[in-house]
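Here the structure is laid out as structure tokens; the discussion comes afterwards.
Only one protein chain is missing; all other protein chains are in place.
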Amino acid sequence: MKDLLTGLLGAPEGVVLYQLLFATQFTIYLSAIAFAGGGTVGALVTLLRIAPARSARSLATAYIWFFQSAPLLMLLFLFGLGVPRLLGVNVNVWLAASAALTLYTSAYLAEVWRSAVQSIPTGQWEGAEALGLRFWQTLRLVVLPQAVRVSLAPTVGFLVQIIKGTSLAYIIGFSDLMSVGKRWANAPVEGTEPFIIYPLMALIYFALCFPLSRLSLGLEKRLGTVRKTPPIAA
Amino acid sequence: MIDIQNVRKSFGDLEVLKGIDLTVERGEVVTVIGGSGSGKSTLLTCINGLEPINGGKITIDGTEVHARSTDLNKLRTKVGIVFQQFNAFPHLTVMENVTLAPRKVLGMGRAEAEAIAEKQLRHVGLADKLSTYPSRLSGGQQQRMAIARALAMSPGYMLFDEVTSALDPQLVGEVLETLKMLAEEGMTMILVTHEMSFARDVSDRVAFFHKGVMAEIGAPDQLFGAPRHPETQAFLSKVR
Partner (left out) sequence: MDLRFFEIYRRSDYLLLLLEGAALSAALTITAALTGMALALALSGARYARLSVLRHVAAAYVEFIRNTPLIVQLFFVAFGLPTLLGYQWPFWAHALLALTLNFSAYFSEILRSGYATVGTGQTEAAAALGLKPRQTFFKIVLPQAVAKTYPSLVSQFIFLFLTTGVIAEIGVNDLTQAGKFIDSRTFRSFEVFFTLTLIYILMSLSFKGGLAVLQRRLFRWQVAR
């Protein structure tokens, strides 16, 4: 692969492109970890958020509020620099970056999933209750299957946010597409000027994100979406 | 004078107007009745150029509506139209709703436009609502505002498309009163309506539309009292 690109484009262009593509895998891994971790924590928070116990709900609400209001960059600094210095231990950058992105993701997903669950008309709950189903049974058998449909589009859409979000992890020393690209852009090598490298990196990010955006849009058209999805940026 | 000659209009394959001939003289009140989908609304939107036509021609005071050289925006200032849905501009006060077009289209100054607007709004009985937003008005009030909005352009002709159909029954009367007042003042108008007794009361002539054709036209007493066309008879027996 490296030889192919170098042969095709020559040095340094071939080498640079190879290194960028190689580093992209870490962007993907980190995104996957954040999605899996954020999804798991998010599911737990969602359950707390809709649980009958009032204290559980308040706790979940506070959690969602805090991690949706906290900038991702600050979470990265807190886990990458703050916690290690506070505890006087070394924290692996993978761990730090994963933790920050997981919390960030979990809050968003919990919010999406909560609104999906609560978008199901109360008549459904009442109907199931009338049949003698318990809370958890109603949730599992009646509400969740419907809620999953409408939350699919925003959930996939948030993957785009995660991928874009991982681009900040280089700031705490994580090595990925962003950090490798930035190093090349700063290198005084002809053919790796910032106006070449950054568009190239943007294209790679775009190639990762755009299909997911489209998929999300397609899902939204086919399955609908939660009425008030929180905004998306980065 | 509005002169409609052999006007044809299609939406795709659907021919909605199949050669309509109608001349409306100054000061005349012509009412159009007919079943749903017979092309009544389409005719009105063609008259003021909101819709293009596929054949024939419409001239207003000698200006051909659908000629390329015609300035439609200018022409529309001469022909006011009021729709079933009031289409009040919700972000503008009653006064602003009425002064918008005089200021932006006719280029009037604020004071002049407001004087005219106030006059028209008093005319339709809304003098005390000048700084109110439409969301605070009843349907009947909104519709009367829409009428004042059209009148503020000092149009020579007014077109009304089922202006009472979207109103609660108890609000229909106030709007019909306004229309009747206009008719008595000599405004030239074409009205599409389902209010038969009203049509009989104010019209100089009544036209019956059926499937894109003007099946019959005549004085109200004749058309309502002794309809000639079998479809007119069928329609009238249904609505009564």
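We call the chains A and B, going by the order they appear; numbering starts again at 1 in every chain.
FYI, a contact is a pair of C-beta atoms (placed from the backbone, for glycine too) under 8 Å apart; a residue touches a chain by one contact, two chains touch by 3 or more.
Just so you know, these numbers come straight off a predicted model, no measurement behind them.
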| item | value |
| --- | --- |
| Of A:16, A:160 or A:180, the one touching the omitted chain in the full complex | A:160 |
| Which residue of B:26, B:74, B:110 or B:228 touches the chain not shown here | B:74 |
| Missing-chain contacts mapped onto chain B | 48, 50, 73-74, 76-77, 80-81, 83, 85, 87, 89-93, 100-101, 104-105, 133-136, 146, 149-150, 153 |
| Absent chain, residues of chain A that touch it | 66, 69-75, 77-78, 81-88, 160, 164-165, 167-168, 171, 178, 181-182, 185, 193-199, 201-202, 205-206, 209-210, 213, 230-234 |
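Keep this in mind: only the chains that are shown with their structure count from here on.
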| item | value |
| --- | --- |
| Rounded Å distance between chain A and chain B, as computed from the means of their C-alpha atoms | 57 |
